[in-house]
Structure formats: C-alpha cells, structure tokens
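Please find one structure pasted underneath; my questions will follow.
What you see is the complex with one protein chain gone and the rest in place.
Here is subunit A:
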C-alpha cells in the first residue's frame, strides 16, 4: 500500500463554545442547540444525530433559551430580543425587542399559538404566533424579581414560572397569579443566598416539578399549592429540567455534570399509586449541565464542557442498532479547515478570525512509525480578523494559495494573497459582483480561476477570477420554477478538469452542474441520510459521497448512474464495524497517483479505500492493519481488504493529501479543549 509522510498538525486552537439551551421538535425529530457564542445548530435525531444546519453566532448574542413552534424556531436572550430563525437559509429571520430587559427563558404552548418569555423585570410576556411574525399580546401580572424559567400546562390555560425564592402559577386568560410556591433556600452558608429556580415543568395532571440552586428537585401540587416531595440531588445547582412526551420521566441537569432521572412509578408492585422516584444518574459531563432533553429513548445533555451527549435509555429501545450507543459530539460535522494543496497552506476558520499557516518541511526519510526532523517549522502567515459582529459561516483558500474568501451572514469578502519569499501581504478585492452578499459555502475551482459561492435557495453563484477583473458569470439553480422551498447548500465539490460542480443541501439533494454549459446536468437520486462529505474523482469524474449513516456511494457523472463498484458495495453491504462508527466522515479526497484510492476521515480514524481490493465481509477482520503488519509480505494480499483504517491520529478535524503526496492530519486533542474550560465546581473526591 505504501508509506506516507504525515504532517501532524496540532496548532489549530479550535475551541467550541458551551451549550446553553436545547429544544426538541418531536414531529421532525430535530434538536436545536444554542451555544454561548450565539450559534444555533440543528441535529437530526433520525439521521444519527447529524448536524444538518449551523446558524453562525454573533458577538453579544447571549442566547438563553430556544423554543420550537411547529417548524419554526425562536430564541430569547439576555440581549432582550426574541429572534426567529430562517432555517432554510441558516440565518436569523428577524428579531423583535420584548421591552422587558434581558430574557432568561422562552416557552411555547402545545397548541402552537403562543410564546411566553420570562424577563428580568419580572414580567411574563405572551406573544401570539402569526404567519411570518409574532405579535405581543399581553403581560401577565408583573412580579418582583426576574423570571428564570417557564412551562406551559399542556392545556395552555396556565403557566408556571420559576423565580428567585419562589414559583408562581399564572392563569393565562386573566393574567393573574394563582399560586405562589415558596422555595426554601439551601442550608448553611447558602442560606443567605437567594434560591434560584432554574427549571420548571408543568405536567398535565397538575404536578409541577422544579429544580433550583439549592440542589433540589421538588414536586408540587398545583391544586393546593403544596410541596409533595423534595429530592436533594446535588450539593450545587439543578440547572435544567426536561420531561418526556408521555410524562413518565423527568431528567434534571446539575452543576456537578450529572443528569438525574426521575420516573413516575408505582412504589408497590402492581398498585396504581404512583410516585416520582429518583432512578438513575448519568455522569457524562465534567462541568455544568446547562440543558437537558428527555427524548423517551435517550437523554440528551449539553453544558459548559461543550459536548453534546446522547445517552440512550436502553430499557426503552427494543432493537439493537446505532441508536443504542452513547454519543458524544465534540466537533462540528463540517470542516473548519481548508487547504491549498499546491502551496502547502492551511486555512483555519475561527468564529472571529481566520488563520493561514504554511506547513513545515523535512527532507529526511525514515522508517514507518518514526518522527522526522523538522527542517523548517510551520509558519503562521496571516491572522485575519473579521469586521462586524457576525461570526464566520464559511471560508476557503484556493488550491494555488492565492485567494482567500470568507463569508458571514451579512457580508462576503475575497482577499488576494501576495507571497514573495518571506513577505506576506494581502489585498481586499473591492469590486465584487453584487450578488455575492453572503454565502453558505465557498469553493474554488482546481485551477483557481473560478469561485463558487452557495447562496440562498440552493443556488450557486459562479464568479471568474483574474488578476484584474472579477466577473460574475452566472447563477446555477437546481430547477427553475420550484426553488422557493429548497434549503441552503452545505457542501460543494468541483472537478479537477473544471467541467463539473456538485452541490449538496440539507434536504439531502445532490445536484451536478455542467460548468461548460453552465446549467444543471443531473440530480443524484435522493438517499434518506444527509451527505456529510463528497468529492469528484480527478480522473474518472465520479462523484464520491459519504452519508451520515456511513453509507458510501460512487456516482458516475458522465453516465448519470451509480458505478459498478458502488452497486457492488450496496449489494455486499458494508462491514458492521464501519456502520457502527459514531462520527461522520467529514472529508473525502483522492490520490492522483493512485486513482483507485479514496481517502476519507472521521474524528477518530482516517481510511484509504482501495477499490481494486475485495470488500470485507462480516466474518473478516475489519481493523486489520496490525495483523497485516505482522504477516510476511506474500501473505498480506490474502488477508487485505478494501478498507485500510489508520487510527494513529485521533480527534481529527481534517485530513488531506497534498500535491507532494504527503498527508496533513489536523488534530485537536480533547484534553487541550478541556484544559481551556473554566474550573468545574469543586467536588470532594477520595483522598483529596
């Protein structure tokens, strides 16, 4: 198979931001995740928790809570505005000031008619959800102290609000407070500190469940306004609560990083009397769990340690499948690194800036497993800070390394890089075609003569680049007429010969355009899982696609059909260990010297698929590199199969083959992310 020189890069200081809120859309099985950077991500539970959409954040967004109303997503934040998101084009649709100061919470009723927000000034404001907008309806009776959490009664007639030291129940018709439930403070030193009710849940039988800063989960009766039971679950705060759809299970996230489950069970076997009983504790976080979701079959949690954790409830899952595994999503499901193959440059995308690095060099040769002496160290050529509040949503460097483009929701920028010897200078391209106002994905043609920018409604703008004139060529559209409801493109792939361009959107549609005729060439049959990575083969012009469920397809563009190899893969089926991999493949690349080799990677391995070798069947050893190494040369062919897995590099963010046949592996060790997190709450550990 061969030796590779690998540039092991660890200087990409990617730092995810903490998860602040989670919201579940039960009909479409989507989860919206709000982060402290203000970004909102949409995960598809039905598609292996693939991160379908990312709405980039902005400075001082301070999103505190999310709420779905049907297919519409709203957020409220400490900046005092309610935002609705345009999920098709992955941006904020509009914002509306609630005029109540910072907002801590937002909740929609089950009927989908109203939104309630809890404000710092002590008001609960009701908004009517109308077509395309929301309209302020009324304030509920104003209280002293901020409103930190809200929950509607499923009937919509009442709403419960968690406040400082108390919980209030409001009648939504009259707007009056019906009950005042006093929450006692913690004991000892925290007695003088106000008790913050971080989460409330209102069940249809009138039970109110609250979680507060004294570490208790309390069960209340709304008829009498009395406390039924109090569970001390942590020494610190209970920060989030979530109830399952069938109201038999409640989970609570705590500052200790634990998620505590309560279930509505009969205490005596066979009797009807049921009680809320603390059942399980999951500890998957090191820091505060700021948001939890009880999905029925799984518990989803996120918090300060930035991980999105899906913990399956195995007693609720009947069949063993990919949903029975604990999933920790640490990295975004799309690449933040782009690479100039010819120039040996790497472009790192951070929320507020871009970094351009030149790789180091080594002229040594060594045996497999050795570390070569570095002749020239890697060099940071550029640190490009963006203007404005919006974070970068996509960026790219051209293969020749001469052009850098990035886009935020509000603006598109193209820069030209001059690199002579050690002097690096950069000029902004000022006169860009007007259509390029923003892009969801950017791609350069292999000869760097064209720029492709994915825009709204799945359209792709083509701009030709030259030294002086930058001309808008045309806009490629999937199909004329019915383009209104298509979603934004998240992947672009241009062919080596400059003839073809493929685009994939979050509706799982893959379009192929003919760049000589500048029109749609064909559409790949829609597969029921999102495309996580794709690329066009440099010699055969086959489009290679990898989906979130780990399936791989090869589509011949010229013949407009799947290739024989792809059909064989589908017939054979992929190895079960390949299908069980829990991070999606985020990059596909090829080896021009070896046209049958396809290089892919996910977060924990990279892999070379040799299309000439037989596919592994379920009885063969899938991870066979160690075995092959130990075998003598001539026996290897007997045992080798098409998938060459390499797990030497871990926590991979990017793998690419450069023009000089060396590999670049960008690693981001999780321990380094963890080291940058603030200290967790102090916990007494044994022998400390």
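Rule of thumb we're sticking to: contacts are C-beta pairs under 8 Å (C-beta built on N, C-alpha and C of every residue); 3 or more make two chains touch, one makes a residue touch a chain; residues count from 1.
Just so we're on the same page, contacts and distances are computed from a predicted model.
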Inset, instruction - Would you kindly match the missing chain to its UniProt protein name, picking from "ESCRT-II complex subunit VPS25", "Phosphatidylinositol glycan anchor biosynthesis class U protein", "Protein AE7-like 2" or "Nucleolar protein 11"? - result: "Nucleolar protein 11"
Legend entry - Residue among A:7, A:72, A:91 or A:391 touching the omitted chain: A:7
Legend entry - Chain not shown: contacting residue from A:22, A:603 or A:646: A:646
Inset, instruction - Just the residue numbers, please: which parts of subunit A touch the chain that's not shown? - result: 1-11, 360, 362, 365-372, 374, 377-378, 608, 625, 628-629, 636, 640, 644, 646, 648, 662
